[in-house]
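Beneath this line is the structure, given in structure tokens, with notes to follow.
Only a single protein chain was left out; the remaining protein chains are all shown in position.
Take a look at chain A:
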Amino acid sequence: MSRWLQLGRRAALAAGALGAGSGAALYLSTPAFATELTLHSSHLPWSHNGWFSSLDAASVRRGYFVFKQVCAACHSMKFIAYRHLVGVCLTEEEAKAEAAEIQVQDGPDETGQMFERPGKLSDFFPNPYPNVEAAKAANGGAAPPDLSFIVAARHGGADYLFHLLTGYMDPPAGRLVGEGLYYNPYFPGGAIAMAQALYNEIIEYEDGTPATQSQLAKDVATFLTFTSEMEHDDRKRIALKVLPWTLVLVACSWFAKRHVFTYLKSRKIAYKNRPPRKFYT
């Protein structure tokens, strides 16, 4: 390597180190403001975290019942229909029974009137409020967000949801939380308009699982992961088939490339009867 190249590389490294160092020094010297201090959720060992791990169907089922009995009172889920649950956490008959529990406005009939009918599989989950203004008025000015894609729509996903639901606590000394708001360190800004919703034993699971607060939060977070990402299991199943196959292709093509290039890579250039080089000094 020529000396100039060496110097050039060293200069580039030095410039890079200088840039990175000055950036780090500037960053570390910032003061931190209290309103920015949102507690980041830790990474939880969800059973569906692995590359080839599916969602826990029993947990999704329990989570649906938690959602229905606790969350659906205030939160809509307008992108999820009862038919989406069939084959995932409910049988078709169970899903039809769940749908039949709600009343849906349909119509008009032959006389031109709108009417109410029990829900069918094709109906979407009901919205507890007729419009956004009613939702805001009933909840202290903050409309409860739609939960269909909530795991995708929040940084931290299911980890954030679990920590948010179980993270309600008294504010630290000196931290004032406005009226109608509750302190939650995981919520950006720290003050959330939703009261703590999950307590131990607020509902009873049909399969007998102890309904502790963390179990409720885990199940509802898994259910919401499912609704945000209904292709989850399909996606990983296809990955299980595709990725090893691409590795095989990479290995074969690597061998083929090296095989084809053997002639070129094993060439040697040699001089024969070359006139002597003159060194000008």
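The rule we apply is simple: a contact is a pair of C-beta atoms (placed from the backbone, for glycine too) under 8 Å apart; a residue touches a chain by one contact, two chains touch by 3 or more; residues count from 1.
We take it that contacts and distances are computed from a predicted model.
Visitor: With one chain of the assembly withheld, which option in "U6 snRNA-associated Sm-like protein LSm2", "Adrenocorticotropic hormone receptor", "Cytochrome b" or "SEP10 protein" matches that chain's UniProt protein name?
Guide: Its UniProt record gives the name "Cytochrome b".
Visitor: Decide which residue listed in A:149, A:183 or A:205 touches the omitted chain of the complex.
Guide: Going through A:149, A:183 or A:205 one by one, A:149 is the residue touching the chain not shown.
Visitor: Touch as defined at the start, partner being the missing chain; which of A:58, A:121 or A:230 qualifies?
Guide: Only one of A:58, A:121 or A:230 touches the chain omitted from view, namely A:230.
Visitor: Mind pulling the chain A residues that touch the left-out chain?
Guide: Interface residues of chain A facing the absent chain: 4-5, 7-8, 11-12, 15-16, 19-20, 23, 26-27, 29-30, 51, 79, 84, 145-146, 148-149, 152-155, 157, 188, 228, 230-231, 234-236, 238-239, 242-243, 246-247, 249-250, 253-254, 256-257, 260-261, 264.
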